[in-house]
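Yeah, one chain of the complex is gone here, protein chain that is, but the others are all in their spots.
Order of writing sets the labels: A, B and C. Residues in every chain begin at 1.
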């Protein structure tokens, strides 16, 4: 199961090379991750404030294939890759949609440790854990 | 009393026009404001965490005179303009230093309401209030 | 004529006070401004690259009424206030939409000088100038 989020490149996200500054792809990854959880029925802002369940990032990586430019329509694809104990891994693909087709701009992963409010490892709450496991199984079956 | 902070323009702060994106001047204002308080002997991070005294911004403005470019050495000048009850106003000047002299890049102001943790208005703690009043008097006397 | 753009607050836009960092409202203003031009039929990225017509900001201001929080659905309203020679002024309202109604979060203005590629003042190209004048007349008639 892959969840898709659409954004347009903001002027603030470009740099003087005329392309999107490289750190901003990690912001897009986060937008995709949050929409993925929302699609499963989980609101990350409530998970954090009500359940006290937070997902700090312990690892992030990105391979940049082709630059994104100002005002480009961007498609963010996010999908879970692994859930083992408190460790949760997401994958991402960043694409540009245009009349001439879809171009892959970047790919990446983030690894998270599920924590409680005092930053101790905990398990992911049950309904979301099961749904993420199903999504991983589905993704691997493709 | 004016406190001066030095920064260099970061690549991330430029946009595709090849100049610093306009919102980033407000980030620089904040750096200047914090260094101003530090010079008075007040650490804003402690004021916030220990004293529960926060300074949310209720108004900000900036006039842009000349663009800042990547790697420019920037001088941020910050000085208090007014302290009346819970209302605190700062002024800022952003300058570029180069061999050919100093250029004014931007000027601005921010207005803050001194608040406690529950976002209720409160007075500024006493030693800092007195020191800011002296700094304002000194600034006005120039 | 007011053009409305919808965004959701990004995690990256919050700060440790738990609210949107004050400089990010200027980023939202820009999103509103660009959508306003797009609604008139003008693509700012083409105006800049093809026509060589750029709109550097010479002044920006914002009054903050109520804080925006992570994941809030935000409505950006943008409308032109003035076009005189090369000077173009926009107004903005930032609102939060929720089940309990709409809350005004911030209001502001930006002033721009229409420039060519070599940063010399020029007039706004004709169709867009006329359309903006009509939008201003309509806004003032309300």
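Of note:
Basically, a contact is a pair of C-beta atoms (placed from the backbone, for glycine too) under 8 Å apart; a residue touches a chain by one contact, two chains touch by 3 or more.
In this text, all values refer to a predicted model and were calculated from it rather than measured experimentally.
Within the set A:1, A:27 or A:40, the residue that contacts the chain not displayed is A:27.
Of the candidate positions B:43, B:97, B:116 or B:138, contact with the unshown chain belongs to B:43. When the omitted chain is restored, the residue from A:1, A:60 or A:129 that touches it is A:60.
Contact with the omitted chain, checked across A:1, A:17, A:40 or A:129, is made by A:17. Interface with the hidden chain, as seen from chain C, comprises residues 11-12, 14-19, 21, 23, 69-70. The chain not displayed touches chain A at residues 17, 19, 22-24, 26-27, 30, 48, 54, 56-64, 67. Although one chain is not shown, part of chain B still touches it, namely residues 10-12, 27, 30-31, 34, 43-45, 69-71.
Keep in mind that, in the parts below, only the chains that are shown with their structure count from here on.
Averaging the CA coordinates per chain and comparing them to the mean over all protein CA atoms picks out C as nearest. Overlaying chain A onto chain B using CA atoms gives a rotation of 180 degrees, to the nearest 5.
With each centre defined as the average position of its C-alpha atoms, the distance from chain A to chain B rounds to 35 Å. Centre to centre, using the average C-alpha position, chain B and chain C are separated by 24 Å.
Across the assembly, chain C contributes 27, 30 as residues in contact with two or more other chains.
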